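Then we have chain A:
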Amino acid sequence: MPGRVLLFILLICCFFGCISNPKNKKSTGSPVGRQQNFAATGFSVEDFGTFQKLTVTDPWQKSKNNQFDYYLVEKGRNIPDVLKGEQVFQTPLRTVVCLSTTHIGFLDALKEITAITGLSGSAYVSNEAIKKGLAENRIHEVGNEQGLNYEMILQLKPDVVFAFGVGSEIGAQTNKLHDLGIPVVLVGEYLERSPLAKAEWIKFFGAFFGKKQMADSVYENIRISYEKIRNEVSKETELPTVLTGLPFKDTWWIAGGRSNLAELIADAGGKFLWRENLSREAFPVSLEEVFVRASKADYWINCGSVGNISELMAFDQRFSELPAVKKSQVYNNNLRSTPGGGNDYWESGVVHPDLVLADLVAILHPKKTAGKDFYYYKHLLK
Partner candidate 1 sequence: MAEEVYMVCQGMSIGYQDRTTPSVVVKNSLTLRALKGEMVALLGGNGIGKSTLLRTLAGFQPPLSGELLIHNKPLAKYRAEELAREMSFVSTESVKVAHLTVREMVGLGRYPYTDWFGKLTDKDQEIIAKAIRDVGLSGYEDRQVSRISDGERQRAMIARALAQNTRIMVLDEPTAFLDISNKYEIVRILHQLVNELGKCIIFSTHDLHTALSMADRIWLMLEEEVVEGIPEVVAGKGYFDSLFPGNPQLKFDVDKGDFRFRKKLIGTVRLLADTSMRKMATRALERLGFEIVGLAPDDNPATEMGSNKPASISVGSVLSHTTPADGYPWVKMEVTQMATGWKITLPGFSTKVESLEELCREVKRLTLQPES
Partner candidate 2 sequence: MHDRFWREAEFFLLLVMLCIFFLLDLLAGSVPLTLSQSLPALFHPSTADPQIAAILYQFRVPKAITAVMAGAALSVAGLQMQTIFRNPVAGPDILGISSGSSLGVALFVLSAGWIFKGTPLFTLAGSWGIVMAAWLGAGLMMTLVVLLAARLRDLMTVLILGILISSAILAIVSVLQYFSSESSLKSFIVWTMGSLGSTTQTQLWVLIPAVMIGLLLAFLSSKFLDAFLLGENYAKSMGMNLRVAYLLTFASTSILAGSITAFCGPIGFVGIIVPHLARKYFHSSLHSRLIPGTMVLGAVVMLAGDLISQLPGYDITLPINSVTSLLGIPIVIWIIFQNKKIGAI
């Protein structure tokens, strides 16, 4: 009897030992060069001469102290001994699988679209080249979340699968892929706090394709462009007020006051109606409250996926009395939406926040940007 109890306790200890995170920090020496990110905090790139170390930190919501290291070695070079047992990628990658359409945006900016052999959510793709590839069966759908088609991925034998996690359950997926011998890289760009930080992940992707210079320069251009546009309106004193979201049943989900959208609005010289809110995620507000506050809104943007005012009013026609609707100042970010339900705003828009900002400035300060065409946004009409 005591023998059994002891065995049981031993098993419990082993169990707990296994699930704790073994962080074997190998000493890799000190980096030769460390890339200083402008805004992004979710990743870092360190140059060690013979190899590069990419670190992704906390790539899912509510993640704490989770770190993922990826080592990159140029093709043709020997893999240093110190990297034995680590996840090593030989750059440049030839074929990749992307589990988010946002990744397509980054790869397009790096002109590495042809590397994609598989992706998730083919119905939502905006990129023309990818759509062609899908139609011609050169690019394959691999499913998503629980429905990930592991067999397809195995067949494709990609050099890497770019994945993203919403919560800690992503661990199961990555483990499964590891078991199958497929390299996985977690991308956490959507958790970045600002539009420019999000776009900066192009450098992350660039490292995998050996295109550091290109990534850096593309990003520089975007950053300069963005800041230029921002400066143009930074001196405005009359800031129009902005409402976002749309009603569904009893509640209206409003973008968080510290969300990317809120920042974009602020940078575009607008006053977000709930700017006092401190959340990064969208939060519910009762219809009544929105009704009262929105009576002061000049503009209404990002209202789901409606195409015109009647569709919007179909959700709840009580809001037809809002000044934004009456003055016909409702704009939605789905100008570049696809019939399949996709939206380029979420694809290339992530890597080109300057274009998004330009659209918003054109919306909020029409006098300054007379005659400019919208790229992502469209004016909602009856």
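The rule we apply is simple: a contact is a pair of C-beta atoms (placed from the backbone, for glycine too) under 8 Å apart; a residue touches a chain by one contact, two chains touch by 3 or more; residues count from 1.
Selection rule: all candidates are chains of the complex that A comes from, given by their letters.
Here the structure is a predicted model, which is why all the values come from computation and not from measurement.
Q: Among 1 or 2, which chain makes contact with chain A in the assembled complex?
A: Per the touch definition, chain A is in contact with 2.
Q: Can you list the chain A residues touching candidate 2 in their complex?
A: 123, 146-147, 247-251, 284-289, 291-292, 295, 304-307, 311, 313-318, 321, 339-341
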